[in-house]
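The other protein chains are all here in position, but one chain of the complex has been omitted.
Moving on to chain A:
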């Protein structure tokens, strides 16, 4: 369902659904402290809201065990948290964030050592898409939605399949996914997400100026992007993770029925159940070897 261009709303009204990474393991070892990060980000939200009276910001926190809606600028519940030192909206957001963290901690259980401490990006992405769908169905007049991911945690390869599904459904509904990665390494998921849906991906070099990055790149609404030049990544990392071990691979076996990717030769596809034949000498076998190369 494509977003119909709104009639009453001007072209530059935007609805930004922000996925905020609150993975405590990442933040405890990050160079940027969480409080600094929050100050950059909260100022950024206020700036978006000042760009146009009808702009709307929705914040979803991506925790380690759960995700939840933290903030909706359009709702009226923001009045109740008065705090002299900062704008009302920010203080309500912080309050909600704290409550979310308490709940998230309660959900945590003992993890075996060695697991990649990735946040539940998949969950918050799905929640964002559901919210946007609800907006689509609310009528013909709605702002252009887009998703902004502020992530720092590494990719969890076990989420690969579901994240790709979510990305394709975002592509289908024409919702761009912008991503700003503040972690140490590169995130293949975020790059692919932005590339496929037509959004913008950036990895800031200088985290002290994070606010400036956000304002320059991610505050542009969708209409202005046709004439404002935004940074383009040189290449996209298209590597997939295999379905059996969740390792990132670039050369593997593909099931010819359901296109699932495996790193080793299997007798049977675990997704669709089709049986692979023996590799014959003349004819090609049921699972071909395929090479995936990073695109330039």
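The rule is short, and it goes like this: a contact is a pair of C-beta atoms (placed from the backbone, for glycine too) under 8 Å apart; a residue touches a chain by one contact, two chains touch by 3 or more; residues count from 1.
Please note the rule applied: contacts and distances are computed from a predicted model.
Participant: Which choice in "Oligosaccharyltransferase complex subunit ostc", "Poly(A)-specific ribonuclease PARN-like", "glutathione transferase" or "BSD domain-containing protein" gives the name that UniProt lists for the one chain left out?
Facilitator: "BSD domain-containing protein"
Participant: Among A:42, A:193 or A:255, choose the residue that contacts the chain missing from this document, as touch is defined above.
Facilitator: A:42
Participant: Among A:71, A:189 or A:213, exactly one should touch the missing chain; which is it?
Facilitator: A:213
Participant: Which is it among A:123, A:154 or A:252 that touches the chain not included here?
Facilitator: A:154
Participant: Residues on chain A that touch the omitted chain in the whole complex?
Facilitator: 22, 24-29, 33-36, 38-40, 42-43, 83, 85-86, 90-91, 94, 97-98, 101-102, 104-105, 108, 112-117, 153-154, 156-158, 161-162, 184-185, 195, 198, 200, 204-206, 208-213, 216-217, 229-234, 243-248, 251, 270-271, 279, 281-284, 288-289, 291, 293-296
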